[in-house]
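A single protein chain has been omitted from the complex, and every remaining protein chain is retained in its original position.
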Amino acid sequence: MTEIEIGRGKRGRRAWAFDDIAIVPSRRTRDPRDVNTDWSIDAYGFKLPVLAAPMDSVVSPDTAIQIGQLGGLGVLDLEGLWTRYEDPTAQLAQIAKASPLEATALLQKLYAEPIKAELIRDRIAQVRAAGVTVAGALSPQRTAEFAETVIKSGVDLFVIRGTTVSAEHVSKSAEPLNLKEFIYKLDVPVIVGGAATYTAALHLMRTGAAGVLVGFGGGAASTTRKVLGIHAPMATAVADVAGARRDYMDESGGRYVHVIADGGLGTSGDIVKAISCGADAVMLGSVLAAAKEAPGQGWHWGAEAYHQDLPRGLKVEIGTKASLEQILLGSAADASGTTNLIGALKRAMATTGYSDLKEFQRVEVVAAPYQIS
Amino acid sequence: MTEIEIGRGKRGRRAWAFDDIAIVPSRRTRDPRDVNTDWSIDAYGFKLPVLAAPMDSVVSPDTAIQIGQLGGLGVLDLEGLWTRYEDPTAQLAQIAKASPLEATALLQKLYAEPIKAELIRDRIAQVRAAGVTVAGALSPQRTAEFAETVIKSGVDLFVIRGTTVSAEHVSKSAEPLNLKEFIYKLDVPVIVGGAATYTAALHLMRTGAAGVLVGFGGGAASTTRKVLGIHAPMATAVADVAGARRDYMDESGGRYVHVIADGGLGTSGDIVKAISCGADAVMLGSVLAAAKEAPGQGWHWGAEAYHQDLPRGLKVEIGTKASLEQILLGSAADASGTTNLIGALKRAMATTGYSDLKEFQRVEVVAAPYQIS
Amino acid sequence: MTEIEIGRGKRGRRAWAFDDIAIVPSRRTRDPRDVNTDWSIDAYGFKLPVLAAPMDSVVSPDTAIQIGQLGGLGVLDLEGLWTRYEDPTAQLAQIAKASPLEATALLQKLYAEPIKAELIRDRIAQVRAAGVTVAGALSPQRTAEFAETVIKSGVDLFVIRGTTVSAEHVSKSAEPLNLKEFIYKLDVPVIVGGAATYTAALHLMRTGAAGVLVGFGGGAASTTRKVLGIHAPMATAVADVAGARRDYMDESGGRYVHVIADGGLGTSGDIVKAISCGADAVMLGSVLAAAKEAPGQGWHWGAEAYHQDLPRGLKVEIGTKASLEQILLGSAADASGTTNLIGALKRAMATTGYSDLKEFQRVEVVAAPYQIS
Partner (left out) sequence: MTEIEIGRGKRGRRAWAFDDIAIVPSRRTRDPRDVNTDWSIDAYGFKLPVLAAPMDSVVSPDTAIQIGQLGGLGVLDLEGLWTRYEDPTAQLAQIAKASPLEATALLQKLYAEPIKAELIRDRIAQVRAAGVTVAGALSPQRTAEFAETVIKSGVDLFVIRGTTVSAEHVSKSAEPLNLKEFIYKLDVPVIVGGAATYTAALHLMRTGAAGVLVGFGGGAASTTRKVLGIHAPMATAVADVAGARRDYMDESGGRYVHVIADGGLGTSGDIVKAISCGADAVMLGSVLAAAKEAPGQGWHWGAEAYHQDLPRGLKVEIGTKASLEQILLGSAADASGTTNLIGALKRAMATTGYSDLKEFQRVEVVAAPYQIS
């Protein structure tokens, strides 16, 4: 552990971002056609190690279905506009048109509308009817309130996602969610996060979670570092949580908890690096918000952006780049690393000699911060 | 201690700025409503660990009162315009209107007006009458001349603040202030600084000071590094002085000297980091100069800016952002980390599992310089 | 080896780019007129340690001849426009005129035209007729198909160049090139790459190659790091491969494999640094694409730019700077380090006291990242 003395009264660790590292080929190369990117969690298998982030700019019931059909997993945000409004088309259009100055207040207003249990049921049913794996996300704060509705509606995977989610939430004024108990009682596998350190992740693993989200999400649109001083450089965060997975596997007698990088993934190169640091899959936000089908219509925002008294995210312009299929499977529209994400991942694996994702977690990396030009 | 060889004839330490570090959540989170930010120095308690810097762009008698009523401490600059002019309204307006090219000369001219003892009395009396804690600041150079006036006027806390203040000032031509003797004789507690190293702070603590200001103040508006080559990256400075506090507590048999970060605090994230490195409280300049009520009217400057033959600061545009109350207590106006400072601090503490400021000094930090994008 | 912990589950090495280092003079200086830059590989001697990269923006049959006459080696791209089109003048003009948005698609279209064996013969014959050393390059994918044609046409040096070339390429669907067997059977010496690590290079050396290309080529025009996450900072890559050369020389009982830096060489200072890290020669792309005689007409692109489903390079504007002779041999047109490359190399060698290239590989270097100004 590279510990640093910040000053006489404080020590800290050196942490690395995806931009700080790169992968390097070695003595063997491979045919990209021989590479596979299959990934499975619990009973559910996927051709692509990609989860679409439960954000209103990324996942609508329609895109959830489409992503499922392409081989990934679209996670429904069960606290988003689709469970607050019968038809959120007008609200999405309003957000797309709002100027940067108005955006925060507008988002706060639109998301003040209560969540309706029947809309949760309807949205889940719609995705389920399409025959793809169904996943829905709640924040820890609302999990107790809506979990039963969600389960009864028939999700395959239950996602509990917040900026920071811990195994032990302490509150004097509200009965907090007991994650361990909750997961134990539940029939469906749970993916939970964000967490960004070895210790935090290890405790989440001990709750019985099937997967852990690494990072604090909403990279492109987040100002958490400026507002809260909280930041987890992703290369280090993923590698730390992968270390926790290894140690927990030992301690639990073989339970493998999936590590899912969630945040800071702006290009196919970042996805490659996430897996090289130990991620089993990635949760994508902004790169999928750039799809023609994306509900955000060229804009991207997360739950931090509409926090009622401490917004710490922005509505950011992403533009519209290509179809979901082209973004995920190609062919690439240009050389910017934002289309044909899986083609790029396969080529990176082939160039460094690996044929499956699990092996590829062992690829050699160098620490080499970007040059300023 | 991370010592570095600059070259064969010189060694130095690696030092870190707030921008170089971030805090990280761990296994426990907490309800922000259960967090308290109480802080007290000597007999004086505060709801907020915030001192407003004694600068004419930040603290007028009116804002001192208002900050006190909000739960912080506004420190009067007893060498500023309010003790030089009966009514400085015209002078403040002149400064606000001055172009960057004229500003240095104008400031030098306006601050050449002598300080009047009776105005010191009046300003202190005005704040005292409002029923809040009263603090006034002098530079070490003027302390001997005006200390008696200040004490008789009835301050609760006496602040001696300069760019660099040492326990031992040597001069052949003027009788320097003997800090230790001065503080010993004084009835009111003294806060003194800036200091930025373990040794400098330890010696200030030995003079009997109740608090030490860490840093050289006036971050946003200062060019001290360019002009004098002097610079103290704040994360290291605060952690070093916190180390001195611990060692002095041992050596003195338990006297706890308060560590107050003063400089480089431009966002709520910086405040969070200052406390994470060991600060008990923060002294704020530019972020409060952006208040609607601030006397600077959207501009900010420090004493360095009107030095007669070696100005090493600028009048900088800060703009007008929100009311003092909204800046300190929210709700936030946007996601930039410059409003709802205390809300952000409480959330950062809650997210990392801490419920009071003293415990929060132990939060885990990482060294992770900002990426260039 | 400076190993770094990226996180608990991952370690990596710190790697350095040319921009991160500089060379330093020591106690002796030398007359630049006494310096020589002779270099030879196998039976072929050159006055300049310079190979022109097999790219259509750099090497035409005409410039290959001219570079040979100036003392370097122009490597023909045997999969470029000159072996696809009888006369590629129109195609080159089209590329020069294409807007950035159209460029990728146009390149993909023009390079879809099949390669013709007879054009390979003609181009090689044309260069051979001029009496200079003849070198031609194929990618590993096409080597089996065209190698016989190339050899029969009479090349002196055979270059196998891809983004990443390994000694062991694995494929289920295509019979991969067995490099070792191929080189063993061949009568002409082979230069092969890119490779960027000690291990990859060592295995390439064991195939019997006469030279190894270090790096992944096409620096200026490549987005490989963004798309694939693959990146090899060149100072470290060259020094690592030079380490492999030394170890292989020992293991093979004295065979000296030439190390040729290929990528990241934008100025004469970069060329100097490549040799200081252990390169015997350099392969130049963008700096030669700026020649008046260059076929790219002020533009530069590599094979990555026209990849059919995963382009990871761009057509970049280079401009037209000076004649090939002035770029290589001077006098310099300005102080930007892009003309009189060899004059600059000689002066750097003289200033640090060295008189030949092999000795100069021992020059002292410092790690000193560029300042941001």
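Labels A, B and C are assigned to the chains in the order they are written; within every chain, residues are numbered from 1.
Definition applied: a residue touches a chain if its C-beta (ideal position, glycine included) is under 8 Å from a C-beta of that chain, and two chains touch if they have at least 3 such contacts.
Every value quoted in this text rests on a predicted model; they were computed, and no experiment measured them.
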Partners of the unshown chain among those that are drawn: B, C
Candidates B:280, B:304 or B:334 - the one touching the absent chain: B:304
Residues from chain C at the interface with the omitted partner, ascending: 1-2, 14-16, 21-31, 33-34, 198, 235-246, 267-273, 276-278, 330-337, 340, 343-344, 347-348, 351-353, 364-368, 371-372
Interface with the undisplayed chain - residues on chain B: 4-10, 12-17, 19-20, 104, 163-174, 176, 195-197, 199-200, 202-203, 223, 225-233, 236, 304-305, 308-314, 370, 372
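In this text, only the chains that are shown with their structure count from here on.
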Inter-copy rotation, chain A to chain C, in degrees (Cα atoms; steps of 5): 90
Chain closest to the middle, measuring from C-alpha centroids that were averaged per chain: A
Separation of mean Cα positions, chain C and chain B [Å, integer]: 57
Junction residues of chain B, two or more chains touched: none
